[in-house]
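Part of the complex only, each chain left as placed.
Chain IDs A and B follow the sequence of writing; residue 1 opens each chain.
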Amino acid sequence: MPDMGQESLADFRAEIADWIDRTAPASLRDRAFSEDDICWGGKRWVFTSDDQKVWLEACAERGLTAPTWPEAYGGAGFSRAQDKIFKEEMDRLRVKKPLDSFGLWMLGPALLAFGTEEQKRHFLPQITRGEVRWCQGYSEPGAGSDLASVQTRAEDMGDHWLVNGSKIWTSYADKADWIFALVRTDRDAPKHRGISFMLIDMESEGVTTKPIRLISGKSPFCETFFDNVRVPKSYGEGLSAIVGEQNRGWDVAKHLLTHEREMIGGGGSGLTGGRSVASVLADEGQDDPVIMGRAMKLGVDELAMNLTLDRYKDMAKQGGVGNASAMLKYYGTELNKARFELLMSAGGSDALAWEGPYGTLAPEWLRTKANSIEGGTSEVMLDILAKRVLELPGD
Amino acid sequence: MAMLIPTEDETMLRDAARGFLDDAAPVANLRANRDQGRAFDPDLWAEMVKMGWAGVLVGEDEGGSDMGFAAANILAEEMGRTLVASPFLSSAVIAASALRAAGRPAGAIASGDVTYALAVDEGPKFAPAATAMQASADGNGFRLSGTKTFVGEGTSATRILVLAKAEAGLTLFDLEADRVGLTRDKLDLVDSRDHAALTFDNVQATGEDVVGEVGQGLAALAPALRAGHAALAAELTGLSAGAFGITAAYLKERRQFGRRIGSFQALQHRAAHLWCEIEVSASTILNAGRVLDATPDEADLAVSLAKARATETANLAVREGVQMHGGIGMTDEYDMGFYMKRARVAAEWLGDYGYHAAVVARARGMAA
């Protein structure tokens, strides 16, 4: 759709709201909302209700699972302004989004920026229709923050790549159909060269997954192993298994990492949701100045951070925030950790059970400790800010 | 609500202000003022008046430029950046807001004919509701007796807004500074600006002098305080950015152990963290301006949030500023010390961190 003026945007709002209101099943318009209600799609997805399926199909039909993607690739071709209106109306009408997936968040943007026309036409609609579920294969055991130290190698065997190695922190790898992974296709090149961004079918022989148990209990994370996995060089005409240039996969990965940090700023931090500090404090009385002092500071900092998220969203609309988005990741996750530390202190022994008077507060608290590690550690974010935003010297 | 990014007009105002102040009022001026024993440069203030800054919150019908609260914050922030001393906050922001809300003429503020000071504090902490100064009934008028302290622009202002306790409750008065019975004593505070202790000895006041309603002094004061909290927070945020700018430049240029010190990772991380704090605080300033311009009566939370954040961020910025400069940062010859001293005074003025954090906490449902 072409960009619109204010008036046609008003028309657009009325029209899309009407469509949502008419189409969205009543059962999905409940305020009570759990993680399990979200459809992640994929070949093995079991719909939690018929309505979930109906709603996914209706949205996919109109490109509304990926509203800003071009219509040719299964999107709705919305402008930013339209997309904003669509989300606002979805919120207002209390409708759940039809689909969520790493394909939508991550692979899609990568293909849109780096893919061939054929790759886009082939892979993107599978994502928007919720037919194929993707997982991400970046980190490797032992590599940690140093994402570019990729050891998983893909040997050139003529018509196929032979992939060996393993990935860690692959969320929902045990539920995914395909994986987009960084693999080393040139072992002699410098570290950041010689890496390719490869698309691999999880059903290939030699791919296995193993869930990772965290200190907070079960987790969606897996280790994924590649044992002599044969990956065809092409899945068809123009459908290379590699996205972007061979050996230049690091460029694709970097692009996505920045995109991911902006996403975190875009509302994924959960700062506004969840248990209220005030409610826990009210339960426990407020006679400890140490806890009260911390709560007062946290209250100030949380509101300030929420405003900053708003401000950065506004800035992003005006042309992006670039590396400064590392601030959102760093500050937001550190603040969230502080928030849970405070909740645990305020809750006293009631908060110490795996499941107790405050529900699963304790495992949630433990889980927050990963916030400042996953998706780039706080230390990496500070390095980025120091070097690229403040331009402090590197010598 | 308007977006949390500057409008084109705001960017132009900021650029103009920065251009003017960098030239006319660098930090060197503060040192010169101090060494000459004066709190601010009247010629500089006259220039500001000419540019319409004194009338930033005064209606155009009275000769003001009426640019609004967000604009006032921008000016305060730019003044904070180079530690500019002037009657701007007390007069153009605080007093103008009080007079305008009460429907009293404020044109003399815009024209620079008068400057105001606000006399509220009686003890070491900001606590308007606890005001004890007496305004006893005296015929149809009042007699004010008691003391005020930490009165910004207290010795130079030509008029004083003062809060006192009448029989009907707290009442805000608007008096000439030379009224009989009012004495002013300079306080020699670390920021080298104009602060005073005021003594009221049976100072006469009439109903004409009352701002708003008798007994409704806190209500009359509220719009002034909201504007003042926001602008002082903006000044502190500008101060933080100014101190950080000097520090970051030093990190890039200074060499030790054969390297530029900005290449040491421990300093890099601390500088990056500080930058984040400044960035997060900046959001609260923008927001306070937006809320004040849209719904000024509902801005209590927004302005307290801004003042609390700005206070704490400035404290960090000046501490890191001095430490990262090393010994040179401790010398009077360098500017960093002035930033530290002003940050400390501004931290206390119009409510400290705890005062404003408690406002925020109450707004969030905590019984602070």
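The rule is short, and it goes like this: a contact is a pair of C-beta atoms (placed from the backbone, for glycine too) under 8 Å apart; a residue touches a chain by one contact, two chains touch by 3 or more.
These numbers were taken from a predicted model, which means no experiment stands behind them.
Engineer: Can you write the chain counts for the whole complex as a formula in the shown labels?
Structural biologist: Each protein chain kind appears in the complete file with these counts: A x2, B x2.
Definition applied: only the chains that are shown with their structure count from here on.
Engineer: Which whole number of Å gives the spacing of the CA centres of subunit A and subunit B?
Structural biologist: Roughly 43 Å separates the two chain centres.
Engineer: Give the list of subunit A residues in touch with subunit B in this complex.
Structural biologist: Touching subunit B: residues 276-279, 281-282, 286, 292, 295-297, 299-301, 303-305, 307-308, 310-311, 314-315, 317-318, 324, 327, 330-331, 379, 381-383, 385-387, 389-395 of subunit A.
Engineer: Over in the complex, which subunit B residues touch subunit A? Could you list them?
Structural biologist: 3-5, 248, 251-252, 259-260, 262-263, 265, 267-269, 271-273, 275-276, 279-281, 283-284, 286-287, 301, 305, 308-309, 312, 354, 356-358, 360-361, 364-368
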